[in-house]
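What you see is the complex with one protein chain gone and the rest in place.
So, chain A:
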Amino acid sequence: MSWLRPASDALWRHPRLLLALLLVPPVAWLGVVYLGSLFALLAQSFFSIDEFSGLIVHEFTLKTYRELLNPANLDIILRTVTMAAVVTVAAAVIAFPIAYYAARYARGPWKAVFYLGVMLPLWSSYLVKVYSWKLILAKEGILSWLFETLHLTWLLDAYLAIPVLGGNSLSVSWTGTFLVFLYVWLPFMVLPVQASLERVPLSVIEASGDLGAAPGQTFRHVILPLALPGVIAGSIFTFSLTLGDYIIPQIIGTSRLFIGQAVYSHQGTAGNIPLAAAFAVVPIVIMGLYLWAAKRKGAFDAL
(Lines give C-alpha, C1' and ligand atoms only; values in the text may rest on other atoms or scores of the structure.)
Protein backbone atom coordinates (compact mmCIF):
# COMPACT_ATOMS: atom_id res chain seq x y z
CA MET A 1 0.00 0.00 0.00
CA SER A 2 1.29 3.41 -0.97
CA TRP A 3 0.74 5.14 2.39
CA LEU A 4 2.57 2.43 4.37
CA ARG A 5 5.98 3.33 2.97
CA PRO A 6 5.97 7.00 4.06
CA ALA A 7 4.63 5.88 7.43
CA SER A 8 7.48 3.43 7.98
CA ASP A 9 9.96 6.03 6.69
CA ALA A 10 8.64 8.50 9.25
CA LEU A 11 8.93 5.91 12.04
CA TRP A 12 12.46 5.03 10.94
CA ARG A 13 13.44 8.70 11.16
CA HIS A 14 11.82 9.05 14.60
CA PRO A 15 12.70 5.90 16.56
CA ARG A 16 11.39 7.50 19.77
CA LEU A 17 7.96 7.83 18.20
CA LEU A 18 8.00 4.14 17.35
CA LEU A 19 9.04 3.30 20.91
CA ALA A 20 6.24 5.49 22.27
CA LEU A 21 3.67 3.84 20.01
CA LEU A 22 4.82 0.42 21.18
CA LEU A 23 4.87 1.32 24.86
CA VAL A 24 1.73 3.43 25.29
CA PRO A 25 -0.85 0.60 25.14
CA PRO A 26 0.80 -1.72 27.71
CA VAL A 27 1.72 1.20 29.99
CA ALA A 28 -1.82 2.54 29.80
CA TRP A 29 -3.16 -0.93 30.57
CA LEU A 30 -0.84 -1.38 33.53
CA GLY A 31 -1.40 2.14 34.79
CA VAL A 32 -5.16 2.26 34.59
CA VAL A 33 -6.29 -1.29 35.09
CA TYR A 34 -3.60 -2.62 37.39
CA LEU A 35 -2.27 0.31 39.40
CA GLY A 36 -5.68 2.01 39.33
CA SER A 37 -7.45 -0.97 40.85
CA LEU A 38 -4.59 -1.42 43.31
CA PHE A 39 -5.02 2.11 44.60
CA ALA A 40 -8.79 1.72 44.63
CA LEU A 41 -8.27 -1.35 46.77
CA LEU A 42 -5.89 0.50 49.05
CA ALA A 43 -8.43 3.32 49.41
CA GLN A 44 -11.23 0.85 50.19
CA SER A 45 -9.21 -0.57 53.08
CA PHE A 46 -9.29 2.83 54.80
CA PHE A 47 -13.11 2.92 54.74
CA SER A 48 -15.24 0.96 57.19
CA ILE A 49 -18.55 -0.83 57.26
CA ASP A 50 -21.54 0.29 59.32
CA GLU A 51 -22.32 -2.67 61.56
CA PHE A 52 -26.08 -2.10 61.59
CA SER A 53 -26.87 -1.16 58.03
CA GLY A 54 -24.01 -3.11 56.41
CA LEU A 55 -23.27 -0.05 54.24
CA ILE A 56 -19.78 1.25 53.51
CA VAL A 57 -18.93 4.49 55.28
CA HIS A 58 -16.78 6.51 52.88
CA GLU A 59 -14.66 8.22 55.53
CA PHE A 60 -11.00 7.75 56.34
CA THR A 61 -10.57 5.45 59.31
CA LEU A 62 -8.16 2.81 60.65
CA LYS A 63 -11.06 0.87 62.14
CA THR A 64 -10.86 -1.83 59.47
CA TYR A 65 -7.17 -2.41 60.13
CA ARG A 66 -7.93 -2.68 63.86
CA GLU A 67 -10.44 -5.37 62.93
CA LEU A 68 -7.85 -7.07 60.69
CA LEU A 69 -5.56 -7.42 63.68
CA ASN A 70 -8.04 -9.20 65.95
CA PRO A 71 -6.89 -12.70 67.01
CA ALA A 72 -9.08 -14.67 64.59
CA ASN A 73 -7.89 -12.70 61.55
CA LEU A 74 -4.28 -12.62 62.74
CA ASP A 75 -4.53 -16.39 62.94
CA ILE A 76 -5.52 -16.52 59.25
CA ILE A 77 -2.61 -14.28 58.26
CA LEU A 78 -0.10 -16.27 60.29
CA ARG A 79 -1.38 -19.57 58.89
CA THR A 80 -1.16 -18.34 55.30
CA VAL A 81 2.30 -16.81 55.70
CA THR A 82 3.62 -19.96 57.36
CA MET A 83 2.22 -22.12 54.57
CA ALA A 84 3.64 -19.79 51.90
CA ALA A 85 7.06 -19.82 53.56
CA VAL A 86 7.16 -23.60 53.93
CA VAL A 87 5.99 -24.12 50.34
CA THR A 88 8.64 -21.67 49.10
CA VAL A 89 11.49 -23.30 51.00
CA ALA A 90 10.42 -26.78 49.90
CA ALA A 91 10.04 -25.63 46.28
CA ALA A 92 13.53 -24.11 46.33
CA VAL A 93 15.05 -27.28 47.79
CA ILE A 94 13.34 -29.52 45.23
CA ALA A 95 13.80 -27.17 42.27
CA PHE A 96 17.51 -26.50 42.72
CA PRO A 97 18.84 -29.95 41.77
CA ILE A 98 16.43 -30.19 38.85
CA ALA A 99 17.43 -26.75 37.61
CA TYR A 100 21.11 -27.49 38.20
CA TYR A 101 20.93 -30.67 36.19
CA ALA A 102 19.10 -28.90 33.36
CA ALA A 103 21.50 -25.97 33.27
CA ARG A 104 24.74 -27.89 33.63
CA TYR A 105 24.29 -31.31 32.10
CA ALA A 106 21.17 -31.56 29.95
CA ARG A 107 21.97 -31.16 26.26
CA GLY A 108 19.98 -31.40 23.05
CA PRO A 109 16.93 -33.65 23.37
CA TRP A 110 17.35 -33.96 27.17
CA LYS A 111 16.97 -30.21 27.45
CA ALA A 112 13.70 -30.50 25.52
CA VAL A 113 12.58 -33.30 27.84
CA PHE A 114 13.38 -31.07 30.80
CA TYR A 115 11.38 -28.12 29.50
CA LEU A 116 8.51 -30.38 28.56
CA GLY A 117 8.55 -32.07 31.96
CA VAL A 118 8.54 -28.76 33.80
CA MET A 119 6.01 -27.02 31.58
CA LEU A 120 3.63 -29.90 30.94
CA PRO A 121 1.71 -29.52 34.23
CA LEU A 122 1.12 -25.86 33.32
CA TRP A 123 -0.71 -26.87 30.16
CA SER A 124 -3.62 -28.50 31.95
CA SER A 125 -6.25 -26.61 33.91
CA TYR A 126 -5.40 -25.67 37.42
CA LEU A 127 -8.75 -26.95 38.68
CA VAL A 128 -8.29 -30.31 36.98
CA LYS A 129 -4.93 -30.71 38.68
CA VAL A 130 -6.29 -29.78 42.09
CA TYR A 131 -9.21 -32.20 41.79
CA SER A 132 -6.97 -35.02 40.61
CA TRP A 133 -4.84 -34.43 43.69
CA LYS A 134 -8.01 -34.76 45.73
CA LEU A 135 -8.39 -38.24 44.22
CA ILE A 136 -4.80 -39.08 44.98
CA LEU A 137 -4.96 -37.92 48.60
CA ALA A 138 -8.53 -38.97 49.51
CA LYS A 139 -9.26 -41.55 52.20
CA GLU A 140 -10.06 -44.21 49.59
CA GLY A 141 -7.60 -42.63 47.15
CA ILE A 142 -4.53 -43.73 45.26
CA LEU A 143 -2.03 -42.99 48.02
CA SER A 144 -3.88 -44.92 50.72
CA TRP A 145 -4.28 -47.80 48.25
CA LEU A 146 -0.53 -47.69 47.59
CA PHE A 147 0.27 -47.74 51.32
CA GLU A 148 -2.15 -50.64 51.76
CA THR A 149 -0.60 -52.64 48.92
CA LEU A 150 2.84 -52.12 50.44
CA HIS A 151 1.43 -53.10 53.89
CA LEU A 152 2.41 -49.71 55.18
CA THR A 153 -1.04 -48.48 56.23
CA TRP A 154 0.21 -48.25 59.82
CA LEU A 155 2.80 -45.71 58.65
CA LEU A 156 0.17 -43.51 57.00
CA ASP A 157 -2.06 -43.81 60.07
CA ALA A 158 0.82 -42.89 62.35
CA TYR A 159 1.51 -39.82 60.20
CA LEU A 160 -2.15 -38.79 60.13
CA ALA A 161 -2.22 -39.04 63.93
CA ILE A 162 0.34 -36.23 64.23
CA PRO A 163 -1.67 -33.27 65.60
CA VAL A 164 -1.24 -30.28 63.27
CA LEU A 165 0.11 -31.98 60.14
CA GLY A 166 -2.31 -34.91 60.03
CA GLY A 167 -6.08 -35.29 60.06
CA ASN A 168 -8.84 -37.62 59.01
CA SER A 169 -7.16 -38.24 55.65
CA LEU A 170 -4.40 -36.55 53.67
CA SER A 171 -6.95 -34.65 51.57
CA VAL A 172 -8.30 -32.84 54.61
CA SER A 173 -4.92 -32.25 56.25
CA TRP A 174 -2.41 -29.42 56.05
CA THR A 175 0.07 -31.84 54.57
CA GLY A 176 -2.33 -32.28 51.66
CA THR A 177 -2.65 -28.53 51.14
CA PHE A 178 1.11 -28.22 51.29
CA LEU A 179 1.70 -31.02 48.76
CA VAL A 180 -0.73 -29.54 46.24
CA PHE A 181 0.65 -26.02 46.61
CA LEU A 182 4.14 -27.40 46.14
CA TYR A 183 3.16 -29.34 43.03
CA VAL A 184 1.23 -26.52 41.42
CA TRP A 185 3.86 -23.79 41.94
CA LEU A 186 7.04 -25.82 41.44
CA PRO A 187 7.54 -24.86 37.75
CA PHE A 188 7.57 -21.19 38.78
CA MET A 189 10.61 -21.93 40.93
CA VAL A 190 12.44 -24.28 38.55
CA LEU A 191 12.45 -21.97 35.53
CA PRO A 192 14.01 -18.82 37.07
CA VAL A 193 16.56 -20.87 39.04
CA GLN A 194 17.51 -22.71 35.87
CA ALA A 195 17.84 -19.40 33.99
CA SER A 196 20.16 -18.00 36.64
CA LEU A 197 22.29 -21.16 36.81
CA GLU A 198 22.55 -21.13 33.04
CA ARG A 199 24.38 -17.81 33.30
CA VAL A 200 27.10 -19.12 35.65
CA PRO A 201 30.11 -19.86 33.43
CA LEU A 202 31.77 -23.23 33.91
CA SER A 203 35.17 -21.53 34.19
CA VAL A 204 34.06 -19.72 37.37
CA ILE A 205 33.17 -23.05 38.98
CA GLU A 206 36.48 -24.50 37.83
CA ALA A 207 38.32 -21.45 39.16
CA SER A 208 36.82 -22.04 42.59
CA GLY A 209 38.05 -25.64 42.59
CA ASP A 210 41.40 -24.49 41.26
CA LEU A 211 41.74 -22.17 44.28
CA GLY A 212 41.22 -25.07 46.68
CA ALA A 213 37.47 -25.15 47.21
CA ALA A 214 35.90 -28.59 47.54
CA PRO A 215 32.58 -29.01 45.67
CA GLY A 216 30.54 -28.16 48.77
CA GLN A 217 32.49 -24.95 49.31
CA THR A 218 32.15 -24.02 45.65
CA PHE A 219 28.42 -24.50 45.97
CA ARG A 220 28.18 -22.29 49.04
CA HIS A 221 30.55 -19.53 47.97
CA VAL A 222 30.03 -19.36 44.20
CA ILE A 223 27.05 -21.27 42.78
CA LEU A 224 24.48 -20.35 45.43
CA PRO A 225 25.29 -16.61 45.53
CA LEU A 226 25.19 -16.46 41.73
CA ALA A 227 21.92 -18.40 41.58
CA LEU A 228 20.34 -16.37 44.39
CA PRO A 229 18.61 -13.81 42.14
CA GLY A 230 16.91 -16.74 40.41
CA VAL A 231 15.90 -18.32 43.71
CA ILE A 232 14.53 -14.97 44.89
CA ALA A 233 12.63 -14.51 41.63
CA GLY A 234 11.20 -18.02 41.97
CA SER A 235 10.33 -17.49 45.61
CA ILE A 236 8.45 -14.30 44.72
CA PHE A 237 6.25 -16.45 42.49
CA THR A 238 5.73 -19.36 44.89
CA PHE A 239 5.36 -17.13 47.97
CA SER A 240 2.93 -14.63 46.49
CA LEU A 241 0.92 -17.24 44.61
CA THR A 242 0.47 -19.24 47.81
CA LEU A 243 -0.39 -16.10 49.78
CA GLY A 244 -3.15 -15.18 47.35
CA ASP A 245 -4.61 -18.55 46.43
CA TYR A 246 -8.14 -19.31 47.63
CA ILE A 247 -9.05 -22.44 45.67
CA ILE A 248 -6.53 -25.05 46.79
CA PRO A 249 -7.14 -24.63 50.55
CA GLN A 250 -10.87 -24.76 49.86
CA ILE A 251 -10.71 -28.06 47.99
CA ILE A 252 -7.87 -29.73 49.86
CA GLY A 253 -7.12 -29.17 53.52
CA THR A 254 -8.73 -28.31 56.79
CA SER A 255 -11.71 -25.97 57.03
CA ARG A 256 -9.51 -23.24 58.50
CA LEU A 257 -9.29 -20.16 56.27
CA PHE A 258 -6.38 -18.76 54.31
CA ILE A 259 -6.03 -15.07 53.33
CA GLY A 260 -7.43 -15.66 49.85
CA GLN A 261 -10.50 -17.41 51.23
CA ALA A 262 -10.99 -14.59 53.75
CA VAL A 263 -10.89 -12.00 50.95
CA TYR A 264 -13.30 -14.09 48.92
CA SER A 265 -15.85 -14.53 51.68
CA HIS A 266 -15.63 -10.93 52.96
CA GLN A 267 -16.18 -9.37 49.56
CA GLY A 268 -18.83 -11.92 48.63
CA THR A 269 -21.33 -13.28 51.12
CA ALA A 270 -20.32 -10.99 53.99
CA GLY A 271 -20.25 -7.89 51.80
CA ASN A 272 -17.46 -6.40 53.90
CA ILE A 273 -15.42 -4.84 51.08
CA PRO A 274 -13.19 -2.73 53.39
CA LEU A 275 -12.07 -5.77 55.40
CA ALA A 276 -11.55 -7.78 52.20
CA ALA A 277 -9.40 -4.92 50.90
CA ALA A 278 -7.43 -4.77 54.14
CA PHE A 279 -6.81 -8.52 53.89
CA ALA A 280 -5.66 -8.08 50.31
CA VAL A 281 -3.18 -5.42 51.40
CA VAL A 282 -1.45 -7.95 53.69
CA PRO A 283 0.28 -9.98 50.93
CA ILE A 284 1.35 -6.74 49.20
CA VAL A 285 2.97 -5.48 52.40
CA ILE A 286 4.60 -8.85 53.09
CA MET A 287 6.02 -9.05 49.56
CA GLY A 288 7.30 -5.48 49.85
CA LEU A 289 9.07 -6.29 53.10
CA TYR A 290 10.43 -9.52 51.63
CA LEU A 291 11.92 -7.80 48.58
CA TRP A 292 13.36 -5.01 50.71
CA ALA A 293 15.04 -7.55 53.00
CA ALA A 294 16.32 -9.57 50.02
CA LYS A 295 17.83 -6.45 48.47
CA ARG A 296 19.46 -5.47 51.75
CA LYS A 297 20.96 -8.95 52.05
CA GLY A 298 22.57 -8.45 48.65
CA ALA A 299 20.47 -11.03 46.84
CA PHE A 300 20.48 -8.95 43.66
CA ASP A 301 24.21 -8.10 43.67
CA ALA A 302 24.96 -10.74 41.06
CA LEU A 303 22.35 -9.36 38.64
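Going forward, a contact is a pair of C-beta atoms (placed from the backbone, for glycine too) under 8 Å apart; a residue touches a chain by one contact, two chains touch by 3 or more; residues count from 1.
To be clear about the criterion, contacts and distances are computed from a predicted model.
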Inquiry  = Just to verify: the chain that's not displayed, which of "ABC transporter ATP-binding protein", "Nicotinate dehydrogenase subunit B", "histidine kinase" or "Hydrogenase formation protein HypD" does UniProt list as its protein name?
reply    = "ABC transporter ATP-binding protein"
Request  = Decide which residue listed in A:V222, A:L243, A:I259 or A:V282 touches the omitted chain of the complex.
outcome  = A:V222
Remark   = Contacting the left-out chain: of A:S45, A:S144, A:S173 or A:S208, that is A:S208
Message = List every residue of chain A that touches the chain not included in the displayed model.
response = 201, 203-204, 206-214, 217, 221-222, 225-226, 301-302
